[in-house]
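Shown below is the structure under consideration.
Of the protein chains in this complex, one is absent; all others appear in place.
For clarity, chains are labelled A, B and C in written order, and residue numbers in each chain start from 1.
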Amino acid sequence: MNRETRFWTVMFLCGSLFLAYQSFGTNRGVGQQFVVRVDATTGKIIPPTTDAAAPAVKTVIYEPAAKDDPEAIWSFSRTAGIWIAALLTLCIFSYLYRDNVCYKLAESIIVGVSAGYWIVTNYWEVLIAKVLVKLAPDVARYAFLPDTPADAKADYLYVVPVVLGCMVFCRLIPKISWMGRWPLAFVVGTTAGLKLILFLNADFVRQVRSTVLPLVVFSASASGGSELDLIQSIKNIVIVISVLSCLTYFYFSVEHKGLVGRISRLGIWVLMISFGASFALTVMGRITLLTMRLQFLFDDWLGFVRI
Amino acid sequence: MTSRLLDKLNMLDRRWIFLAMAMAVLAPILLQIGSDETPSPPTIKLFDEIERLPEGSRILMAMDFDPTSAAELYPMALAFTRHCGVRRHKLFFVTIWPTGKPMIESTIKGVIQADFGSGDRPYVYGVDYVNLGYLAGDAVAISQMSSDIRKARPQDARGTNLDQLPIMTGVTSVKDMALIVNASAGFPGGKEWVQYAATPQNIPIAVGCTGVQSTQLFPYYPDQLLGLVTGIRGAIEYETMLAAKYPNPYADRSKRPAFLRGGAQRWAHRLMIGLIVLGNGIHLANRYRRTLHP
Amino acid sequence: MEFHSDTPGKKEAIAMREKAIATSKNKPRHFAFSPRCFYGELMHSAVKIVTLLVLLMAHPSLSYAEESADSSRPISWFDTGKISFALLTFGVCATVIICTELARRGKPFYVRPIAGLLAMEEAVGRATEMGKPILFVPGIEDIKEIDTVAGLMVLSSVAKMAAEYDTPLEVPTSRALVMTAAREAVQAAALAAGRPDYYNEDRIYYVTDEQFGYVASVCGWMYREKPAACFFLGKFFAESLFLAEAGNAVGAIQIAGTAETTQLPFFVAACDYTLLGEELFAASAYLSGEPAQLGMLKGQDFGKLAAIILVLAGCVLATWDSISPRGKNTEGQNMPRRSQWITDTVLKGG
Partner (left out) sequence: MSKTVPVLIASLVGCLMIVAYFSPPLLPARQIAEDWFTIVATIAMLLGGANLCLHHVKKISDQEAGWGFSAVTLLSFFITIAVGILKVGVVPESEQQVKFAWSGPFQQEGSGFWWIYQYLFSPIVSTMFALLAFYVASAAFRAFRAKNVEAILLLVTALIVLVGQTRDREITSMFLPPPAEGVPTFIPIAFVTNFIRETFVTAGQRAIMIGIALGVVATSLRILLGLDRSYLGGDE
């Protein structure tokens, strides 16, 4: 047994002992979750009862509750969930030390779950809520969506996109894989057309328009006349010069020599300043995320933090 | 001696830096150190607009984020919804991210049902607010919403037909909204709402975005964007304003999740600054040493 | 793979390469035209069919127009409020199409040298000297993204250099389709360099679609093999930092390029050369030498020129407005601002 293995064995032992003490030795426990039973149709809380004769409610949903709530019951699934989530979080953090089996396990779980998640969401939100409702409203009403209007008529035009979509799977069969390009072309063509118009409008026309600024700004002064607004004027001048110099930098069909070269050098400096700011703002986001994960571990799971 | 130190720093295992980062974030969490913020103009503008709109104005709450950005955007979504609730606006929740639906649900549960679900004038589903759920099709879904909501989604998230909901009478498209409030984490998000809905249809829009995205959105402000709330700092600013205007109950710490993340933010930023300075100090020292012993 | 830096073939290759660089540095690149009639014909027939179909679809009996339009009002076929935007759209599109056509008819277009491209030679050369492999990452998005296509275009020229020096080139991909395209590109480059045996299928492989899984695997490889040169060209998201940091840690020369503006700061900070945004597309057009692509680039440059002129003219007028505002007209109303013609007519938008 080398030194590193020994170190980690001791660490794991200490961690397990600590968790065991925290779970059984303290009042709060680790990651314990409690719920109340609620009747979904009425929204009323169903008190826990041992009376077998009590009428069975078909539509029970569970909502989170505090431990000291008299109607609260201990929830196995949620407690297990918190434990699993916490352990998986630790598995991912272990990558910081070194790539290892725990990280790989968490990673392979997420590959499967995320692919499955997207498919399920789209199944319910598009294939059922949009396609089935249009093609067979009666089936949709009886099976999934009781609120589909009774007088809804089937719209068979929707067969076309379904068939077109299914042609995607032709790609898996080498002989007819060329047919798989049709739906792809439809998707690409639609986005190309939309993008052309909308980028030209919002990102070209509007942005050029926003850059049309007076280089000298006067604002109403207290005495009723107008006076030079120095700060705003400087800001406008800086914006206009920066935009023009950056555009010059991105101008590819002229050699960057002489005046053009100097202007484009200014352009790259502006870009660097903008990237510096963007870096700092990105850092802000990543740190917040780390804060949230640590809050989860130390608050929701271990319960160290109490407001 | 200094040379040995320099060598050591040059060879420093980055796991020590990882450890320092973990400590910088963990200590403020455990010690409950929060941080306040002074509001900045783009945030104030959104706050004032929600204040200014008459009671019962229609506001589209587009929640386009997922767990990876919930740290910044969920506190923001809570603050926006709380403010709209206090002002009693009509809220239309929608998302174009498949992972955004649970975010809407927990916002509704955490704010509307918890804060405004009871009392003499409770918020009623279908009358005061509606959850339109997830719209598939990325940016095209926005384009669809701006021409006809019912084409984009015939039912709400619970499967109820939109025509059966009182809140939907008189609403045909996004054009009928007084304001779009978007919590955006990337593509598709704030940029697409501006491009596909707000700019072509001339609807006021305010975006709460992650720090990463804010540089992309800043050029749209103030012409195409009414307000811009940036990252956790923006969330803290909004909470600060909400707490100042409505101290009961929003000055309470438990209703200010972003405030509690502020302390960790501050310490981590200090560490980052220290690391950049130290790193460059080492760089300069190395260069100096090279000039001494070429 | 064993690697000997003094194989006889290599010296010749290096010499040839140096000669090629020397000649290419002296003159700007112009590209010859090879007409491809098929495209032109197809374009014409497509335009015809499109016009026909649009007319057909637009026919009131086929569209929903009759139901939706108010019967008392004549149907307006054109939204007159959008006329200036329509003209502008038409103008931009026409410029791009004309430039493309001109390029294909043989008109040479100049493209300025791009710093990152010259550095690629240096990076490949250094890897050869050190006897270490080269890593090329074509982004994590699918082939339909224009960034990925541009990245693959650069890959073929990097692969050609690597093949000439016989330096191993590793290309892990995050999408199956990108892998196929990368294999085709490298194989063609090896053939073009006159070393068909250089192409090794096992060095170009698919890892996984999952962003972080892919990064973990690539970074693992980097720490093990310590490549001397890393190329990151394509569409990148949060993983850009992992890759650039790992490359920095192993001391490789790094050349990156992406149009994803949020990731550019990390690349700029951690890499030696970065192709910023559009530069990536320009680089790929430059390397591909395809006249159509160069023409498009020229067309876009005209668009930028128009933007520069509009901004300049608008700013001059706006400043004039600001210094001496126009008075009131005979009816006592404020006269419109001078810059209004530019902001509200030319740049009205849709």
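We take it that a residue touches a chain if its C-beta (ideal position, glycine included) is under 8 Å from a C-beta of that chain, and two chains touch if they have at least 3 such contacts.
Source: prediction; values computed, not measured.
Across the whole complex, the hidden chain's contacts among the shown chains comprise A, B, C. When the missing chain is restored to the complex, the residue among C:A244, C:C315 or C:V346 that touches it is C:A244.
Among C:P138, C:G299 or C:G314, the one in contact with the hidden chain is C:G299. Listed by residue number, the positions of subunit C touching the unshown chain are 39, 42-43, 46, 49-50, 53-54, 57-58, 60, 63-65, 68-69, 75-79, 82, 86, 89, 92-93, 96-97, 100, 143-144, 146, 149, 176-177, 180-181, 184, 206, 209, 212, 238, 241-242, 244-245, 248-249, 259, 261, 265-266, 268-270, 276-278, 281, 292, 296, 299-300, 303-304, 307, 350. The missing chain lies against subunit A, touching residues 35, 40-41, 58-63, 77, 81-82, 84-86, 88-89, 92-93, 95-96, 104-124, 126-127, 130-131, 142-146, 157-158, 160-162, 164-166, 168-169, 171-172, 174, 177-178, 181-197, 199-200, 203-204, 207-208, 210-211, 235, 238-239, 242-243, 246-247, 249-250, 267-284, 286-287, 289-290, 292-293, 296. Residue positions on subunit B in contact with the hidden chain: 12, 14, 17-18, 20-22, 25, 35-38, 40, 66-71, 99, 101-102, 105, 109, 136-138, 140-141, 143-144, 147-148, 151, 157-159, 215-216, 218-219, 231, 233, 262, 265-266, 268-273, 275-280, 283-284, in rising order.
Note that in this section only the chains that are shown with their structure count from here on.
Of all the chains, the one whose CA centre sits at the greatest distance from that of subunit C is B.
The distance from the centre of subunit A to the centre of subunit B, each centre being the mean of the chain's C-alpha atoms, comes to 11 Å.
Residue positions 201-202, 206, 209, 278, 282 of subunit A are each in touch with at least two other chains. In subunit B, the residues that touch at least two other chains are 199-200, 212, 215.
Within the complex, the subunit B residues that touch subunit A are 15, 18, 21-22, 25-26, 29-30, 32, 68-72, 98-99, 101, 133-136, 139-140, 143, 153-155, 158-161, 163-164, 194-196, 199-200, 210-212, 214-215, 219-220, 223-224, 230-233, 253-254, 260-261, 264-265, 268-269, 272. Residue ranges of subunit B in contact with subunit C, taken from their complex: 14, 199-200, 212-213, 215-216.
Those residues of subunit A that touch subunit C in the shared complex are 95, 99, 103, 107-108, 110-111, 114, 184, 188, 196-197, 200-202, 204-206, 208-209, 211-218, 240, 243-244, 247-248, 250-256, 268, 271-272, 275-276, 278-279, 282.
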